[in-house]
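Yeah, one chain of the complex is gone here, protein chain that is, but the others are all in their spots.
Up next is chain A:
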Amino acid sequence: MPTSRTDAPAARRRRAGLVLGQVALLAGVLALCEALVRGNVVSSLYLPAPTDVLDEVVLLLSGDNGFYGNLAVTLQEFLTGYLLAVAAGILFGLFLALVPLAEAFFRPFLAALMAVPKVTVIPLLTLWFGLGLGHKVIIVFLFCFFPIVYNTIAGVKQTSADHLKVARSFRASRFQVITKVVLPSAVPTIFAALRVEAAAALVGAIFGEMVASKAGLGNGLTEATSLYDTPRAFAFIILITLVSVASVTVIDQLEKRVFLKWRPRQTRLR
């Protein structure tokens, strides 16, 4: 909702003030870190000087230490596992939602599997699948499959009875009902899971790499930490965060421009 014309300058001034304050806080904290390290109050082993971290980021981005190879490995694990989980999760969720007997049958198993903290099985997965791509893909898959299944079921159940009645009055086939009514009705709920699980999938890939791997961003991070190269570890954290933000942004844009174009702009509550 647009703010009314009369108070627009006031609102803009308030926003400018807010941003200024935020920048000041950030600059202050960074300057404090820099001063603490440079003044040898805190050892650079524990806390790197922000300028050193920046140097490392630039170094990594210039391709030092095979950064782009690591990035490619992580992205491949992440994308393969995530896309498999999305496809399988939506299909399986749809199947369960549309076949009540199947849902009744699988529900306890799903609930039990969902309850297992996935990180606990990573060492076993290493034992079974080794250090390579398959290992990470399975971790990523396990991290995000179950929530996608659950949200798909929940989304399908949101299909309005009136919308179904309209389709029936036009003699829609069961397949048409699914593709033209049920799935579109479930899209908002499914997307909510896709968004959260994109971040979780990256966590899965990185964590898998940190536990057992020969390459990848998580591998680089573990290596830097074990060498007490704190600035480089921080640089990895920053770059991994950027990858995470980028992937969620892609999902958001997909949602906004393609799948949920019909939704009203966010309404303001106050």
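We adopt the following convention: contacts are C-beta pairs under 8 Å (C-beta built on N, C-alpha and C of every residue); 3 or more make two chains touch, one makes a residue touch a chain; residues count from 1.
Please note the rule applied: contacts and distances are computed from a predicted model.
Per the UniProt record, the chain missing from the shown structure is "ABC transporter ATP-binding protein", taken from the list "Electron transfer flavoprotein subunit beta", "ABC transporter ATP-binding protein", "Sulfite oxidase-like oxidoreductase" or "Nitrite reductase, formate-dependent, penta-heme cytochrome C".
In the complete assembly, the contact with the undisplayed chain comes from A:262, out of A:46, A:109 or A:262. The residue touching the chain not shown here, chosen from A:107, A:168 or A:256, is A:168.
The chain not shown here touches chain A at positions 160, 162-163, 165-173, 176, 180-181, 184, 187, 260, 262, 264.
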